[in-house]
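Just below is one structure, and these are the notes that go with it.
Complex shown without one protein chain; remaining protein chains in place.
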């Protein structure tokens, strides 16, 4: 940590800061400048809380150098040099994300009926994708909007899995329904609105199941990694510690012509900072079906380890998110393009 | 709702849209324009979901006119013409927010010790404020940061209430700890990160207790009202339906010199849209102790019905948020200024 | 400046950084940490460019401590301790901004006709305000929108000045029309879109006239001060060096229910960082006429040194910005409230 003192800070204030640093067991380094003084802190092995210093007289600003996450950082898995964590779901070695494998998740926003989810599942299966998405519990902005089929939806997802062999990815709503959901799901999806629901992160962590963690709509990249650290630390040194898939799904900006602004930068930046796989959600990232393929291809080109894409057998009749859902035909065409592109960026689509 | 068709939309596509409108029991109004056609929808009494239309061929864009909240809207309480809902907490008629009463909540970010919380409570009491804040369960970005004293913190808050008569405002962390927290708290605070944790909103609603609902850091004003609607609708026609206090606490923008950007605009806009009281959190809104009074005064001048302010007996030793906490002396001076300002904007500070 | 090295930086890379620091005539301070090393730079009297270091091997991040502005900083006018620069326009000592004086500028968005501008001027004059605003050259997003009356508009403004004695504030469009505009205007307004038009800033600076500098819609507070420094440095040690009035007018955020987000935080923060007066534009800051008074009062409460407010004799017939313009009656009522509030925050409205 670096502590910048105010221009007018007195010698006594600087000394007080140094004493507090020493009291915490660290070493102060006073660096007098032409207009102000900075005090460096060394000797720490983890992050130093800002709280002991922020309100001390004469302190202008703190600069944190050490980060608040560790298990998910690339440095922590230095044994993986040049390689990433690979999250495999179930016994099929091709149902996986990361370390060269580009995993594809597709399906409707919400499970609506047996006919709909089976049609979607067969369409997804046909392309070679290994994962079916579908919401049974839907968090909605208004209390009066369709909230999902709940356990009936989960049962239909299980039926689709039995029929196709696809692995099921579905969103967790809360800790109350988590045990039921975990009985049906293969991958537990934590949605954008819950990225900083820390109790839910810990509960999801405790299940040991693979997790798909979406970035919050105004979360920084660093905050996403801290959220992942909550999951990893709640299953530390246990199986599944690294079974966390990060997902960029668009952030909220001033631009309103698109539903969100897909932060393509997040992909290479995350790949440098963490060993975990990073996938893209182009459907929410742009929110316009005809533009989803462009963003999906871009994400792969930028180094993503997978994608989650909304596909509906009849988008015009979807109960939710129809405007951003691909038809099965459009999805077929997209997967064909992704397969052409993958080898150029050293990825494999099973 | 207004449905804008694409420039190249065909007559058949326009007819299909009209038929779907009629199938839902509403009336279509076709408006041909020079370059494109719009179709208006009337006959609805509540909001119409966008989903049946977004993905229909030829549809360019939907414009929603009717809103997804009702119980919290100003129109719903037209019996209150010219007056607002007043949320009173407990038997003291001066422990209240709204309809002319400016309520003051103050205290430390976290409960740290008996000595600290009692010192804070007495300092708050001395100014005439009726509410003590203090966190016992702290949601923190990193899993390794101080997470609060938990039930011990709640007991210390109850002790401070016994000693001073102040009402207790404290943050809810999750549905698991809610029942315990509701045993101690007078007002349940829903933090910014939980504003769209819909299960928690419903659980908080079911307690019937007064709720302080903070705006999410990237939530729109409309989304805040939808979140309040979740609480109100879960206690509809029961006591406490309107006991919801909204709180502007700063939004996330590109500006980094301040912790957040306090959205002063939200105050008059919310006051026009809802009958509920609207208060300000200038401590998080700017994050710099020396500037908190300026923002608190601004919020009152803009029409706020109260404020929640971080006050610590010794900010330089605070375990969290010291940089934005006022000393008791600074808080005294601020309350004196607020009392001078209040009558000019037709508010009363008990 | 502080240079953070990457975790894996080698000893040779650290040495290379130190050598470059010394080659520039400064002093390196190596601070080894548990996971990475930082190198502090001291001995500089002005800002150090980042460019010599950013791309050196092993460098992770630079942290700039010294700022790129000087003449406009509060420290530069330490002779003014506890007092601010006061910008007086013309011979009337009450036509001023800053150091306790709250200056009021009002008038229509655009000059539309002789009748309109004279009616507006008389309405403004009646309240005691000393400044008339009115646009003659209007920068508009679309090339097909009304662009202003140009020199005819300037002549009408001069006529209104002759009739009322009000000082004229009008927006500069470009360097070509600046000399003509400077012949008519008392205060040159630099609009938000031109805040980083550096050639225009220098040209405006060279006129020696008082300048009203608006914050760009996505400019940081620091960038606003750098823009002011361009003006001040282009008239350094000449009359008028400090005749610069800064204006917060709302920033662009994700919130769309208001035209902009008025950044109330900018007022106290700027007041700490600079000796220049800081005024508010609540009309653009919120964009909704009925809410403008709330924001104007808030700005004064937060410490603003003035306000610029759109007033139109008949807002419903305005050629531009009618939705945010006050009627003369509404403006009267606002000024009465501002006069009540001013003494509480130690301001004087002449």
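First chain written, first letter: the chains are A, B and C, and each begins at residue 1.
Methods note: a residue touches a chain if its C-beta (ideal position, glycine included) is under 8 Å from a C-beta of that chain, and two chains touch if they have at least 3 such contacts.
Worth saying up front: this structure is predicted, and the values here are computed from it rather than measured.
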item: Hidden partner chain, touching residue among C:31, C:104, C:217 or C:338; value: C:217
item: Residue numbers in chain B that touch the chain omitted from display; value: 2, 4, 7, 29, 31-36, 38, 40, 42-45, 63, 65-66, 75, 218, 252-254, 256
item: Residues of chain A in contact with the chain not shown; value: 218, 220-222, 251, 253-258, 261-269, 272, 285-286, 288, 290-291, 294-295, 297-303, 337, 340-341, 344-345
item: Residues in chain C touching the chain absent from view; value: 46-47, 49-52, 54-57, 68-69, 139-146, 173-176, 193-194, 196-200, 217-218, 223, 226, 229-230, 233-234, 252, 289, 315-323, 325
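Heads up, the rule we're going with is that only the chains that are shown with their structure count from here on.
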item: CA centroid of chain A to CA centroid of chain C, Å; value: 40
item: Averaged-CA centre spacing for the pair chain C and chain B, given as whole angstrom; value: 31
item: Interface hub residues of chain B, defined as touching at least two other chains; value: 218
